[in-house]
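And now, subunit A:
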Amino acid sequence: MSYELKANRRQFFKILGISALSGAGSISSLFALTQHSSLSTHHLGKRWAMVVDMGKFKTEEDYKRCIDACHHIHNVPDFGNPKDEIKWIWTAPYKNAFPEQEHEYIRDDIKNKPFMVLCNHCDNPSCVRVCPTKATFKRQDGIVAMDYHRCIGCRFCMAACPYGSRSFNWRDPQPFIKEKNIEYPMRTKGVVEKCNFCEERLAEGLPPACVEACKDNKALVFGDLNNPDSEVRKILSSRYAIRRKPELGTQPGVYYIV
Partner candidate 1 sequence: MTELTKLNIDYRLPKKNWMDTPAEFKQGMFCHGSKPKDLESVGFPNPREWSPKDEDWKLPENWKEIIIEGMRERLDKYRSFRLFMDICVRCGACADKCHFYIGTGDPKNMPVLRAELLRSVYRKYFTASGKALGKLAGARELTKEVLKEWWYYFFQCTECRRCSVFCPYGIDTAEITMIGRELLNLLGLNTNWIAGPVANCYKKGNHLGLEPHTYKSTIEFLLGEIEDITGITIEPSFNRKGAEILFVTPSGDVFADPGNYTCMGYLMLFHELGLDYTWSTYASEGGNFGYFTSNEMAKRLNAKIYAEAKRLGVKWILGGECGHMWRVISQYMDTWNGPADFLSAPVSPITGTKFENAKSTKAVHIAEFTADLIRYNKLKLDPSRNDNLKVTFHDSCNTSRGMGIFDEPRYIIKNVCNHFYEMPEDTIREKTLCCGSGSGLNASENMELRMKGGLPRANAVKYVREKHGVNMLANICAIDRAALPALMDYWVPGVAVAGVHELVANALVMKGEKERTTNLRGEPIKSVKS
Partner candidate 2 sequence: MFEKALIGNRGYWGWIALLLSIALLLSVMTIGFITYLRQLNYGLGITGMSRDVSWGLYIAQFTFLVGVAASAVMLIIPYYLHDYKKFGKIIILGEFLAISAVVMCMLFVFADLGQPFRVLNIILHPTPSSIMFWDMIVLNGYLLLNIIIGWAVLSAERNDVSPPGWVKPLIYLSIPWAISIHTVTAFLYAGLPGRHLWLTAIMAPRFLASAFASGPALLIILCLIVRRITKFDPGNEAIQTLGKIVTYAMIINIFFFALELFTVFYSKIPGHTHPFKYLFFGIEGQGKLIPWMWTAALLAIAAIILLINPGTRKNENILMAAAVGVFISTWIDKGMGLVVGGFIPNPFEEITEYLPTAPEVLITLGVWAAGLLIITMFYKITV
């Protein structure tokens, strides 16, 4: 009893402090506090996150394994052209993934190194804020999820996402899925889609498909940020990690170790 009280008080101060930091009174924090509070997840259950250890990606095969695992189990189509392209997890060179942190004298191998990019499952997701139907929403465990039954295809979320993480089904994907995974549905034309942190696998107690695909070299580490003993927490407290576009205040849930 007394312990709970203490814990609550501690959380209360934490909340106060963070809202002061994020600039109480700004419109975004107002929205954040009302509906999909970025703070609410921290004291309730899990907060899933991923650490991408870029040093462990050595060969092209390392990337491909992860990408293929994800795209196959989620029935992500391959249209073979950039216009219709749909991707959940893919690579982008450092200079594109981190344009603000690029400089002339950066190590060449880093500069052009492909970085694994995917939906950041932000604490403060602008895509969730703008969705007019709550088709995109943030779960208690921090996953920014989509309800494909509800999406009207307005693509406001695509405009709002600063990470280019969202894809739209410009046409019927069905013929472009090479091998269908009958355990997981496809999408219909006219809806937006993106990485879901394999929430369907998490529900079964399995790690995300990409994480599992590289379990040998542990290039992707997945875990609960709210658990101080989790692997992600351990890595983050021991190694220097960066996130994409931190200045936007979205608080991504994907961390990079360069």
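How these were chosen: all candidates are chains of the complex that A comes from, given by their letters.
Following the convention adopted for this analysis, a contact is a pair of C-beta atoms (placed from the backbone, for glycine too) under 8 Å apart; a residue touches a chain by one contact, two chains touch by 3 or more; residues count from 1.
For clarity, every value in this text was computed on a predicted model and none was experimentally measured.
A.B. asks: Which option touches subunit A in the complex, given 1 or 2? Just the number is fine.
C.D. replies: For subunit A, the touching partner among the candidates is 2.
A.B. asks: Going by the contact rule set out above, which residues of subunit A touch candidate 2 in the complex?
C.D. replies: 27-28, 31, 34-36, 82-86, 92, 95-97, 99-100, 126, 129-135, 150-156, 158-164, 167-172, 188-192, 245, 248-250
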